[in-house]
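Only one protein chain is missing from this complex, and each of the others stays in its spot.
First chain written, first letter: the chains are A and B, and each begins at residue 1.
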Amino acid sequence: MAQVRVTVDGVQYVDEVEPRMLLVYYLRERLGKTGTVVGCDTSNCGACTVHLNGQSVKSCSVLAVQADGAEVTTIEGLARDGQLHPVQKAFNECHALQCGFCTPGMVMQAVDLLGDNPDPDEHEVREGIEGNLCRCTGYQNIVRAVQSAAHAMKPGVAAPVETPAPVAGS
Amino acid sequence: MTDTQLTAEPTTGEFGKSRTRKEDARLITGRTRWTDNITLPGMLHLALVRSPVAHARITGIDADEARALPGVIAVYTAADLGLAEASLPNAWPVTPDQKAPQAPPLAVDTVHFAGDAVAVVIARDTATARDATELVLVDYDDLPPVLDMEEALAEGATLLHPDLGTNASAHWVFDSGEAGTGGSAKEAIAAAENDPDAIVVRRRFRQQRLIPAFMEPRSVVVDPSGEQLTMWSATQIPHILKTMAAATTGVPEHKLRVIAPDVGGGFGGKLQVTPEEIVVLAASVKLGKPVKWTETRSESLLSAHHGRDQIQDITIAAKRDGTVLALDVDLLADMGAYLRLVTSGIPILGAFMFNSIYKFPAYRFACTNVFTSKTPTDAYRGAGRPEATFAIERIMDELAAELGREPLELREQNWIKHEEFPFTTVCGLEYDSGNYEAATAKAKELLGYDALRREQQERRASGDPVQLGIGISTFTEMCGLAPSRVLGSLAYGAGGWENASIRMLPFGKVEVVTGVSAHGQGHETAWSQIVADQLGVPFEDIEVLHGDTQISPKGMDTYGSRSLAVGGIAVVKAAEKVVAKARTIAAHMLEASEDDLEFSGGRFGVKGTGKGVTIQEVATTAWAAHDLPDGVEPSIDADATYDPDNFSFPHGTHLAAMEVDTDTGRVTIRKYVCVDDVGNALNPLIIEGQVHGGLAQGIAQALFEEANYDEQGTLVNGTFVDYTLPSASDLPSFTTDRTTTPATSNPLGVKGVGEAGTIASTPAIVNGVIDAVRHLGVNEVEMPCTPQRVWRAVQAAQGRATQETPVDTHSPGAGLGSIDPNNPQEEEVQ
């Protein structure tokens, strides 16, 4: 067993874990952060994407012990004070999800992408999310959502008039 | 909280509105209920021991070491679980003499494909369960695999199921001459061969094996506590699963509750009653504890059912002027090792679609279903119809090439004109509506068809290394599965109706219960729109409930583009009943005659007066029941079961401008245009999303995906490294549009959209690739049209010999690089 001390979505945790425990299982099984999901076993699908110290990573390819001392943000920690992140909002407005299984990873990767490149063109968005597989949408509306979020996140741009359905429990 | 006020204005005109989805709120915040998220007190974890070999007798199982591992609760074989005599259901005996093997949930004496489950381990946690599976030692006595369909049917072939006496499961034939719906195709083709004014074109096409590859791996949880066993499963079909699981295990049907919580995609891949569902159920009952199984991705690719896998021999006869005379279709369809739920019926779903939109006077379809020692096949998006559409659209291009005709003009010459609807086809189906001219004209304009044809000529003339092709697919499909009498005539084991009920809550909010089971389709939003219009209640005041046999006791679930065209109509019918019941009470409340009431915008008004009551007020009155007319029940709830009279027939024209780099074989989609006619559009935003996703999967068949087996019968594409789903970088943005000819077979005029993109796009892409290099002598490229295949096709057409490709050899891919998961070596990995 090894000790891991980690801050997840703003809350600090200290746990004993087996070294072989992957970060994604630590999040899901120990912390109940089931918003982050496992879609494959070869790091292709990106469904498990979270932010580790501010950078997107595939939490299925990081050991929990490697996150010792780190700060982790999951899809569950993205909305602040009940306010959806602009990327979450844009995914709803642009119909960028169907079954929604890839969505947590896709949203987290899109947020990371926009951090690096606040105004990506279509090609840059497609490359920026190529480590995330979606089987439902054909990606077109995801690309649209990321670009729409980029626009909404520009300084001085007013919040869109149409607001998505309220999030119960937030 | 008692909220008797309306939370929003009553809505009408929801139909046609691009509502964003209600479902998204939980999905974009991670507030999801996937089956694997479920944790119950005392829950145990199950892992399966799977056969690494394709075909072998099991000579011994030694689980002592596994049982001794701390944390392991039990190791079970089929006999231990009382499943040795059980057989998974096949609901579609396509012929009276269909041969169906015993299909035990855990292999008993013999394994029939690599991935067949042999035993289960149950442990306190998943990691321990996995560890223990490696300690279960199974001795196999290898038998020869059965891999090639034609060899499997040859004299003296190894029999996968010797007790059946053959590897052929069934031979199914439709002949329009015999059916009286047209002439004899055989005779027409024989006549054409001897007629100088006619032409006969023959081609063989291969539908490669595909894997549905839904994003959420399958997962099952069973809780045996309480009076009813509760099963959560990542399934498309909770109702069918309940019925079939009861029949398979002997658990009485009223003692089983099945819940499909949030389900992460299906595409037909979760239209199944799986061995794992039955095994988890049995293990949970035996141990008296909740048990969970969640598959890994590699387990999913290996053992969840596959799709397609056909060899298609197509013969078309036509007059030299282009008028088609006959179509003859001979299929070999790979069942894999067992007949799963509808395995045997999948190719038959295509039987009535090869003739497509064309006026063939004679048609014959024959299909032989063949067993091989591979993963069983079953439904995958389109199920039978993509195969049919591919074959007819490919052969129409080949016919055009042989005749020197413009391929779109040749199609128009033969298709059903818009004024000819309703039209009874050579299969005897009645197409109710359509306008192929309108969709095609729009698609041509959006593509810039004529300009691209000119550019194509210029590139050919200049010998440009990058050649341009235009791929055409003018398709139709039958969806809205299905009229029960038709299913009966095809020997399917159930009906095709759908159920809905509407519960008017005391303060006017509405619960809509539907028997279809969404897993990404957006039913919660779309059904709310339907009900908002029908009842005049606000969209936000409607909750759609589904996917739990206790909440929604009656249903036939979601597949075959049926949800709206069948399930949505059931909602309309239920709403009509609610209004009828409410009218009686409203009349009483208003002291008016029912005949004097008009219902509009959620309000019953007395004609010619300002008097009226809302349907919500009627709901409250019915609930209080203090003052109702004599003999009227205190409820305006209603339910309805709707059985469609006919299929619906969406259609459309898809055009793909394809660029082929002849130096490398690389194929690029320059522009993809589709104009779909799905009837009246309930929610254009959702429709567009369905089309996009369908296109991606159809294009993936054309260009990217293929499941291959090596000579030992091992799946070589057993991870996402080798089974290559397209990412965002591999696909373009699509230009989508619609034309609208309402279906006349249902009150909403809707047709269905879930499979259209997948059905139409595959031949459009492949036709485009071939069109780009046809002048170099190419008339066939096998799917997927990889750069190598395209390059080799050009080389071969130019008379240059090339090497054989070892399709069973791992190519380096993400996650593993050059490390072959099927053939690992001791490598230094850092």
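Rule of thumb we're sticking to: a residue touches a chain if its C-beta (ideal position, glycine included) is under 8 Å from a C-beta of that chain, and two chains touch if they have at least 3 such contacts.
Here is the rule we use: contacts and distances are computed from a predicted model.
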Review point. What protein name does the UniProt record of the undisplayed chain give, "Carbamoyl phosphate synthase small chain", "histidine kinase", "ABC transporter permease" or "Xanthine dehydrogenase family protein subunit M"?
Key: "Xanthine dehydrogenase family protein subunit M"
Exercise for review: Kindly state which of the options B:P252, B:P747, B:G777 or B:G817 is in contact with the chain not pictured.
Suggested key: B:G817
Point to revise | Touch with the omitted chain, as defined above, among B:P726, B:G754 or B:G768 | key: B:P726
Practice item. Identify the residue among B:E65, B:D80 or B:D808 that touches the chain left out of the display. Key: B:D808
Exercise for review: Mind listing the chain A residues that contact the chain we can't see here?
Suggested key: 2, 18-22, 25, 41-44, 46, 49, 52, 55-58, 60-63, 65-66, 68, 109, 112-113, 127-128, 130-132
Point to revise | Absent chain, residues of chain B that touch it | key: 126-127, 130-131, 134, 296-298, 663-666, 704, 708, 716, 719-720, 722, 724-730, 786-788, 791-792, 802-819, 821, 824-830
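The rule we apply is simple: only the chains that are shown with their structure count from here on.
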Practice item. In the complex, go through chain B and note every residue touching chain A. Key: 20-32, 34, 36-37, 127, 213-217, 262-265, 267, 296-298, 519-522, 540, 685-686, 688-690, 692-697, 719-721, 725, 727-729, 731, 733-734, 757, 813-816
Exercise for review: Can you check the complex and tell me which residues of chain A touch chain B?
Suggested key: 18, 20-21, 28, 33-45, 47, 74-76, 78-79, 84, 88, 91-93, 95, 97-104, 107, 122, 125-127, 129-143, 164-170
